[in-house]
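One protein chain is absent from this view; the other protein chains keep their places.
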Amino acid sequence: MIDVSTPPTPQKNRSILGGRRVYRPNTKHIPVLATLALLIVMYSIGVYNYESFGDTQVFLNIFVDNAFLLVVAVGMTFVILTGGIDLSVGAVIALTTTVAATLLTAGWPAGVVLPLVLLIGTVMGLGMGAVIHFFKVEPFIATLAGMFLARGLALLIDRNSIPITNDFWTQIAQKRFRFDDGVFISLNVVIAAIVVLIAALVLAWTRFGRNVYAIGGNADSALLMGLPVGRTRIAVYTLSGFCASLGGVLYSFYTSSGYSLHGQGLELDAIAAVVIGGVLLTGGSGYVLGTVLGVLVLGLIQTIITFQGDLNSWWTRIVVGILLFAFIVLQRLVTRKAK
Amino acid sequence: GGDSDAGSGSGSSGGGDDKITLGFSQVGAESGWRTANTKSIQESAASSGIDLKFSDAQGKQENQIKAIRNFITQRVDVIAFSPVVESGWGTVLKEAKDANIPVILTDRAIDDPDTTLYKTFIGSDFVEEGKKAGEWLVKEYEGKSDTVNIVELQGSPGAAPANDRKSGFADVIKSEPKFKVVASQTGQFTRTDGKAVMETFLKSQPDIDVLYAHNDDMGLGAIEAIEAAGKKPGTDIKIITVDAVKDGMTALADGKINFIVECSPLLGPQLMDLVKKAKAGETIPQRVLTEETTFTPEQAKEALPSRKY
Amino acid sequence: MTTLLRHRLFWPAAVLVVLLASNLIFSNNFFTITLQDGHLYGSLIDILRRSAPLVLVALGMTLVIATGGIDLSVGSVMAISGALACLLIGDLSNPDAVGPVLLVVGAAIALCLVFGLWNGFLVAVLGIQPIIATLILMVAGRGVAQLITGGQILNVRSEPYRVIGAGYFLAVPVSFLIAAAAVALTVALTRRTALGLLLESVGGSPTASRLAGIRSRRITIMVYVFAAAFAGVAGLIYSSDVSSADSNAAGNLIELNAILAVVLGGTALTGGRFSIAGSVLGAVIITTLDITAVSVGVPVETTLLFKAVVVIVLCLAQSATFRAKVFGRFGTRRAEVPA
Partner (left out) sequence: MAEQLKMTGIKKVFPGVVALDDVDFRLLPGEIHALMGENGAGKSTLIKVLTGVYDIDGGEIELAGQKVRFTGPLQAQQAGISTVYQEVNLCPNLSVAENIFIGREPRKFGRIHWPEMRRRARASLARLDLDIDVTAQLDSYSLAIQQMVAIARATDIGTTKVLILDEPTSSLDASEVEQLFTIMRRLKADGVAILFVSHFLDQVYEVADRMTVLRNGRLIGEFRTDELPQMQLVSKMIGKELEALEQIEEHARETTVAERGTPIVEARELGRTGAIAPFSLTIHAGEVVGLAGLLGSGRTELARLLFGADRPDHGELLIDGRPHAVKAPRDAMAEGIAFSSENRRTEGIIGELTVRENMILAMQAARGWTRPIPRRKQDELVEQYIKALQIRPADPERLVRDLSGGNQQKVLLARWLITEPRLLIIDEPTRGIDVGAKAEIQRLVAQLADGGMAVLFVSAELEEVLRLSHKIEVLRDRRLVEELENGDDVDADRIMQTIAGGATT
């Protein structure tokens, strides 16, 4: 944490938003930079304390194990940037995996099932967005209803967990990109990385992306400025629905199963990741990169707990809480000081 | 009390010395039963000199997969886990297999057709438990022809024990048309919900003869509701539950419950034996059943003093 | 008539009436109240009794939400308070003496106050976003509760303690009386003093409030303390109801239900204006919904769907825009843009 208050502005940021100020990071970047710095500190502590924590694969596993969360969190980032929230994502994952598994078991070809399940989440997102926009229902409630609906449907379809034995699915699930002996990432990671990249580009370089920020900054003003507020808002929930079902697909690759209880509480993890990454819950401020870091923080905490290896259930929770606390408070203090 | 110590592992990873390292991923701590299960494993690991790496999945499959993957990277000697769900273990277990780490399933089975992915499965058979409950009921009402109105308190919707205990029970009683399940709702495996749902059953169902609860806790909650309604549990309404935790056994001994199907959490000693054998490369049977029985009030009175959990 | 239709709480109340009426169809003695062993007995009494914890939690949540915050930790606080109470009562030499039990109850609530202070400190002093600040306690708190109970269900045999959740006073359920007292206290506190106004002001605009000389920090801390205290009482009722502490089940997901209740009652999550009556109504609706699902025999697989449908219907009924679009003109404004 030595020098976090004045880290150099990353080259990339300068080209996007920098301009003339070189001596000080843009205040908007501080939360992200602080998170990054603290993440490195935390990782170093892990490496120092646990044997083989420093293995490349341990680090890569965080991505392998959290690819679906990352995708969902990216969708959530858009929603939160507009000042909304999407509680349905975990349930949409459950619905996606259940439908996919059911249809695949029934012998449908993967080429049909895949787009179909992606469509399900997208349509649900579209529906929630439309209700939120047209009927002025609070996002929290609209998406909570969406959560009940999606999980309810999943439960209705099948209350048991369903194995996926489809060849295509298992092949993808077991696809590995190996770099070195025992060092690999899964296809999920690649997909998640692509999603992150696209999302970052969309947010920084497209009108849609900027409208998202504008709405989060002040939706009334955005409307008066002649921005397509309604369209953007609906699009954002649609996008989140899509990301959730894509997350569901990744989840089904990851677990090769469909189950109505998959992804329970995942919405909270996604929201936490986004907020830890420095996105303001009130909207208008934050970056996808921050979300990636937020997911890494959660993953790293999980990894540390596993490496510790002698925590029983309640100590696990308490330690997760303590680590979260330490991280967030430090992040807050660093950010405050730098500002 | 809150004195239970944190595991027994030393914190350093396996290898080096000849101590066996066991990576164990538990479902969570969602019930007293589960905690007893954890305790049994931790205690028997300590007493048989096995270095235990314990990880709690907080009820999430993804956490469990992560944990297993971490065990693999840490190169533990044996991996054991109680799967949160039945499906979806192929990928990660293949990784374990590739890394030559034997895997033991505890408590719950998985449905992967490739049985070479794990060495053995030790645990109870939930369908069988449901059947035992049903068989007792059939015997209890043998020779009577009046309709028997049954209400059922299910576990959490979708959870394997809930699904299997329901279907096992249903399979047995469907042979006789006099058994009628008039209402079946989830009590989420908890006392409060068991009580709440039973309260409503008592008002919406005019005539209840039998209560079948998927675990003791829901049954215990239901007993309170029955008493509050001015009825006598065990007499006015016959009660069957599953688990046989201490509180349940006490109620059974008091005659408030009529029959309990045991589902033992004390897998520890059996598991440690298997771990040693797996490490030594001995052949072990694919399926090891835990020794489980059923209890009537009389048996409960006998067993209670020596009950551990 | 139109003023009645316009009233904020008309639609939630209407939904409640419909729910109750639908019960009548399925169980004809739904509205019968009899005297059983010297206390009132009947489905309506069940609703009152069982709403109590949710009403309490929703009350605290209302105040927190009014300041623009949110409290996710209420469920964990419930678990802790029940666990601590049961642990301490287990150690009493005479658990049937009223005095010591009252002391124990006081101790449990005092601990909750500390947790409330903690949340308030994170939010108001350190300036951490409420959702994350309270997430810490949500995660760690349940661990603490499990630590207290050792992961087991702690049984207590204490007649005075049992009274809190399962007892009757003058034939009326004590838990209902407690909830009613809490409602009265909250109403008095917010509407008889200036607290309500200051809360709404802080929630409406923190900056403007500060410049108007409001001690927003102190007020923010106060509402979190309130929320925790009420959650603590709710936890006592919950555990006393079945004379045991189950640190896993206690307060599980209650934060979502409480927020749902608050929003159904017409308080916006963005803070500002709040309605205590609305939140109470919301909590009663949710409880009635759960009871209704059981009493009309909705199959387990469809319970969630059933809940989703009711929530959606209620939201749409409450949305003036929806009514305007479907039933003709009720409201005139299209966009609510400040002048």
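As written, the chain order gives the labels A, B and C, with residue 1 at the start of each chain.
Just so it is clear, contacts are C-beta pairs under 8 Å (C-beta built on N, C-alpha and C of every residue); 3 or more make two chains touch, one makes a residue touch a chain.
Keep in mind the model is a prediction, meaning the values are calculated, not measured.
Taking the full assembly into account, the omitted chain touches A, C. Interface note for the absent chain: among C:G90, C:G167, C:G204 or C:P299, the touching residue is C:G204. Check A:I45, A:V112, A:L197 or A:L224 against the missing chain and you find that the one touching it is A:L224. Remark: the omitted chain is touched by one listed residue; of C:L126, C:A181, C:A194 or C:V326 this is C:A194. Taking the whole complex into account, subunit C touches the unshown chain at residues 192-195, 197-198, 200-201, 204-205, 207-215, 219, 272-273, 332-335, 337-339.
One chain of the complex is left out; on subunit A, the residues touching it are 16-21, 27-28, 201, 204-207, 210-211, 213-214, 216-218, 220-228, 284-285.
The working rule: only the chains that are shown with their structure count from here on.
For the pairs B-C and A-B, the count of C-beta pairs in contact is higher at A-B. In whole angstrom, the spacing between the mean C-alpha positions of subunit A and subunit C is 30. Centre-to-centre, using mean CA coordinates, subunit A is 34 Å away from subunit B.
Each of residues 146-147, 151, 300-301, 303 in subunit C touches at least two other chains. Residues of subunit B in contact with two or more other chains: 4, 29, 35, 38, 157. Residues 50-52, 55, 57-58, 61, 64-65, 68-69, 101, 155, 159-165, 170, 173-174, 251-252, 254-262, 264-265, 302-303, 305-317 of subunit A are the ones touching subunit B in the complex. Across the complex, subunit A is touched by residues 4, 6-13, 23, 26, 28-29, 35, 38, 42, 52-56, 58-63, 65-67, 69-71, 73-75, 85-91, 94, 111-113, 156-160, 163 of subunit B. Of all residues in subunit C, those touching subunit A in their complex are 72, 122, 126-133, 135-137, 139-147, 151, 256, 259-260, 263-264, 268-269, 300-308, 311-312, 315-316, 318-322, 325, 335-338.
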